[in-house]
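All protein chains but one are shown in place.
Right after this comes subunit A.
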Amino acid sequence: MAIDKYEIVIGCEIHTQLLTKTKAFCACENRYGGMPNTRVCPVCLGLPGAMPRISKGYVELGAVAGHALNCNIARFTKFDRKHYFYPDLTKGYQITQYDIPLCTDGHVDLPMHKLPKEQQFGGEKCRPKNFVGDDCIIENGKYRRVRVERIHLEEDVGKSLHLQGTHSYIDYNRSGTPLIEIVTKPDMTSPEEAALFMETVQEILRYVKVTNGNLEEGNMRCDANINLNVWEDGKLYHTPISEIKNLNSFQKIKDACSYEAQRQLKEFQEDRQPFNPGFKVTMGWDDDKKCTVVQRTKNSFVDYRFVVEPDIKPFSVSEELISRALEKVGELPEAKRTRLKKEYGLSDFDVETLTQTRDLAVWFEEAAKNAKDVKKVANWILAELLAVLNEKKETINDVTITPAHITELVNAIADKKISNAQGKTVFAKMLETNKMPSVIIKEEGMETVSDAGAIESIVDKVIADNPKAVSDYKGGKTNVVGWLMGQVMKASGGKVNPKAATELVAKKLASM
């Protein structure tokens, strides 16, 4: 028997912590880390008699995520309980949404240029007709569409720390933290695509301020469901599905999926385990040994015994909340990049950097609004402002100057009121004092002299004071022009319009 070819099929479940002030169902602060078990209360500890209540902003942030991933938002929904026993789970169940998730039927478009060449449009592997169809290729292969089945709200559990062979310690600070779980259709066809999916979702959700998306802090983690379609002697087989839990970096997703695909292929060749819908092997990723490890066997059926959460009334999601959430989404990063490129003629690199965060992009556009040279606005922000911010480890939100400062600075240079070099001085002063560039220029007496008569008198004086230079020029040393220009600048305190002055010096010398 011979394997003709195989395809990788991946679906993802991404858990993301939401940026609410309080935990999902109590008033404890929603924050990472801290002394273990210092941010806990009867509700998140599951003490007898404690009852959950939905935190302000929780549902709305979920709806923002839903809009951002192009989902439909439910007008009426509820919470359910999902049962299992584990020490970091305080109530013996997790409050989640079972049959009526807040968001359904969305999609995320992956920018194909970020994938390895061979996986981009045109390669055989990116056209898995059997399960996605050609619909997944958007805009002539610029994007690949991954369908989002649902996004539901749920609470996080605590964290266990196991000391080898002795004790386990549990920190419940994270218990009750609000999460969304994003569940995709099995639309991804390579480990790289799965990683790109998570990266894209992270960017979008950070952009709309749903999450910090900090992978190291566990703000975001991915479970990957993976199996293979294998054609053997013209016949199609599906390998059993593995769910690889808690992948918290893009690299780990790639590594784990690649490893697992090869493992499944090998297992298929050896014993041809049949595909069994509803059953899957739960795996973990051992990053030291670089292999997947079985956590629960394929024969165990997990029965979560879902029940309606009776302590929280089923609730309506108001149209106001839904439209408010939509407003908060606004323009998404990919759309913004396309528009900025087209509208301002900026380079790919400039646009990528300017759209790193929504706040930066908004800041840039604000500065660009009345600027005479948008490209220069971009340059000042990218080269000067961001350099300062990076050095101070600050973000655009920490900046005390306004976008109008940059607009005025760029316009002053464009109008030749000051030179580029003077611009740098003004920029530094501006950051220091928050004064507008016009004020700084005036106070420092930096206006360039553009008045022709004034320039001429300075030029005449410089030529008259330097007869040797004039004779050198006459002797054929044309670089004297530059030297004389320097003298003109010096004499004027750097204020003359250099272009006009240079032309005048050249003209005067030529006529002598």
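We take it that a residue touches a chain if its C-beta (ideal position, glycine included) is under 8 Å from a C-beta of that chain, and two chains touch if they have at least 3 such contacts; residues count from 1.
Here is the rule we go by: contacts and distances are computed from a predicted model.
Chemist: Just by its UniProt name, which of "Autoinducer 2 import system permease protein LsrD", "Glutamyl-tRNA(Gln) amidotransferase subunit A", "peptidoglycan glycosyltransferase" or "Transcriptional regulator" is the chain not shown in this complex?
Modeler: "Glutamyl-tRNA(Gln) amidotransferase subunit A"
Chemist: Which residue among A:G92, A:G345 or A:G482 touches the omitted chain?
Modeler: Missing-chain contact among the listed residues: A:G92.
Chemist: Looking beyond the chains shown, say which of A:Y32, A:F275 or A:F306 touches the absent one.
Modeler: A:F306
Chemist: Determine and list the subunit A residues touching the chain excluded from the picture.
Modeler: That gives, for subunit A, the contact residues 42, 45-54, 81, 83, 85-87, 90-93, 170, 301, 303-308, 310-313.
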